[in-house]
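One protein chain omitted, others in place.
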Amino acid sequence: MDNLIDKALVRKVASLARLELSEQEVKEFTGQLCAILEYFHKINLLDTEGIEPLAHCLPITNRLREDQIQPGLDPGQALKNAPDRDGDLFKVPPILEEGLGP
Amino acid sequence: MKVQVVVGLEIHVQLSTQTKLFCGCPVRFAAPPNSLVCPVCLGLPGALPVLNKKAVDYAILAAMALNCQIASFTKWDRKGYYYPDLPKNYQISQYDLPLGKAGFIEVQGDDGGIKQVRIRRVHLEEDAGKNLHAGGAYSCVDLNRAGTPLLEIVTEPDITSAAQARALAVELQRIVRYLGVSEADMQKGHMRFEPNVNLRIETDGQAFRTPIVEIKNLNSFRALEASIRYEADRQVQEFLESGQVMTSGNKTTRGWDDVRQVTVLQRQKEEAEDYRYFPDPDLVPVVINTSWLDQIKALLPELPLRRQIRFVQQYGLSEYDAGVLTSDRSCADLFDKAVEAGGRPKRVCNLLTQVGLRVANERGCSVGDLGLSPVNLATLASMIEEGKVNATSGVRILEQMIATGQDPMTLARSMDLLQIADSSRLESIIDQVLSMQQKAVQEACSEGKKAQKAFNFLVGQVMQATKGQANPTVIAEMIRKRLGGA
Partner (left out) sequence: MLDAILQMDCLALAEAIRTRQVSSLEATSACLEAIDKYNQKIGAFLTVFQQQALDQARDVDRRIQAGDKVGPLAGVPIAVKDNICTTFGPTTCGSKILANFRSPCNATVVERLMRADAIIIGKTNMDEFAMGSTTENSAFGPTHNPWDLGRVAGGSSGGSAAAVAARMCFGALGSDTGGSIRQPAAFCGVVGLKPTYGRVSRFGLVAYGSSLDQIGPLARSVRDCALLLNVIGGHDPKDSTSVPPEIVPDEDLLARLDQPIDGLRIGLVKGATEGADLPIRQAIGRAVDTYRAMGAEVVELEIPALDYSVATYYIIATAEASSNLARYDGVHYGYRSPAARDCMEVYTRSRAEGLGKEVKRRIMLGTYALSSGYYDAYYLKALKVRNLIRQQIFAALGQCDSILMPVAPTTAFSLGQMAADPLKMYLADVYTIPANLAGIPAISIPVGLDGAGLPVGVQLLGPAFSEGRLLRIARILEKGAHWTCQVPAGLTV
């Protein structure tokens, strides 16, 4: 079987997951993920014809609440854990990649 | 060379619920930053979403109005992307099982007829917060808007002009306001548009499609129309220069520069958009059974465009009047009921457009909030019709009806605006006027040019003597008889 993941793909996945990896980590993960993914791949041997994907074990649907205002947090509480702030706004270094997002 | 612009629209409409889609925080415009938040919409560890029923009700109603098939089973999916205004770095949305699909919206076409634009899907999702870019050195994030319920409506690429795209957007605004599911206030960003634009070009017997361009985040009808128009021109130029045609990977995203009135390239779509959608394990599926559907269906009104056409056909109103009446659902409702109660359509229409909508507008409310009863409105229309009050008095009476809630007859009496219907009283007034205006009477009886002018003068004198409480047509008729008999 071809390797299921190589260094380039490890880098691409890390970028999707917003993880900066060192060269050493890329190397280490490539080997480890390769072995793990190969093991994962065995589920494709199992015949699941006609079996629905199960996202939930629960016998319940329609958990809904009424459209009523509930008390929330004040800005002080909301920003209590903020690494940086500008008044009552969360502050982050500049967003360089314009037009990212959906 | 034949060029046809092809447009599909993606529209986000903010629903007018009290609270957010998955938490009990209020939805409110222009509140102090980060004052409408809780652990859920801040995406704090351990917080869990709970679905707002009203948002689902509204979404079903809107999807029904857009003639969609409503899903009997739907679910929530996470759409993953990193952006500072999205605190969880995933958006809760609906991916493969949207609430509504395969519908259509009717809009007035360029030729005045009805055109159907197919709706591909309608789904619910949560809005992100707001990034405020502070001069490049850093960015700031306000999460008040995060979690606000949005309806995403995606049309098929059935739109064939910039004007048509605008007409659709305007019609959709009228529909969602009609349904009461959104205030659709453009100033507050309640409607946002993302058109997908390309061209079908025929030249030398060959047909080409230019690469699709998605224009991001337009929040006015004007920008929608102008950006499509610009983009169509730009794509013609681009095609002539490069001959580039649509392929599966060459969709691009452009932004609209409102100052320069141009679109600007944002990114090539091919460079990795991988949202990694998967079912949100924190939420359970929504099953919409027939009794729920029936409850919502009962709330579905006649849509504004259909109603507008009916008003023209059934009541002989002008296109313009019908359009004005149907712009406000409560106004159209009141109109329908007043006509049903016996008011002549044109009279009722005039009263509503000249007084009702004006006062409502002054008060910043809808016509339905003015407290007018259809019966009183119909009565007033009939009073004018029957000459009991004149049209000018009708306007004053209606203003007082709105102000006091009293019925029109009581008001006409107390305001002394009833026309003198007692012919013997009128006769004696006419006698007096004629005897005092001998010169005018002579001129009126003459054959000369002055005759009409003198006759009008006499009518005016009688009107003055009645303080305007007589019907000028009736007076004219009576004077004519008298002069003829003299």
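Each chain carries a letter (A and B) given by its place in the written order, and its residues are counted from 1.
Keep in mind that, in the parts below, contacts are C-beta pairs under 8 Å (C-beta built on N, C-alpha and C of every residue); 3 or more make two chains touch, one makes a residue touch a chain.
On a predicted model such as this, the values are computed, not experimentally measured, just so you know.
K.L.:
Where the complex has a chain not shown, which of B:Pro26, B:Pro39 or B:Gly189 is the residue touching it?
P.N.:
Considering all chains, including the one not shown, the answer is B:Pro39.
K.L.:
Would you mind spotting which of B:Gly8, B:Pro33, B:Pro49 or B:Pro408 touches the chain that isn't drawn?
P.N.:
Once the missing chain is taken into account, the touching residue is B:Pro49.
K.L.:
What residue numbers in subunit A mark contact with the hidden partner chain?
P.N.:
5, 9-10, 13-14, 16-21, 25, 29, 32-33, 35-37, 39-44, 46, 48, 51-60, 63, 65, 73, 77, 80-84, 90, 92-97
K.L.:
State which residues belonging to subunit B touch the missing partner chain.
P.N.:
That gives, for subunit B, the contact residues 39, 42-51, 78, 80, 82, 84, 87-90, 139, 141, 143, 274, 276-278, 281-284.
Note that only the chains that are shown with their structure count from here on.
K.L.:
Roughly how many whole angstrom separate the Cα centroids of subunit A and subunit B?
P.N.:
Each chain's C-alpha centroid was found; their separation is 41 Å.
K.L.:
Would you pull the subunit A residues touching subunit B in the complex into a rising list?
P.N.:
Where subunit A meets subunit B, its residues are 12, 16, 18, 55-56, 58, 60-75, 78-79, 86-95, 98-102.
K.L.:
In their shared complex, at which residues does subunit B touch subunit A?
P.N.:
Against subunit A, subunit B makes touches at 17-19, 23-26, 32-39, 42, 50-56, 75, 79, 81-86, 91, 128, 131-134, 136-143, 216, 253, 255, 266-267, 272, 274-276, 278-279, 281, 283-287.
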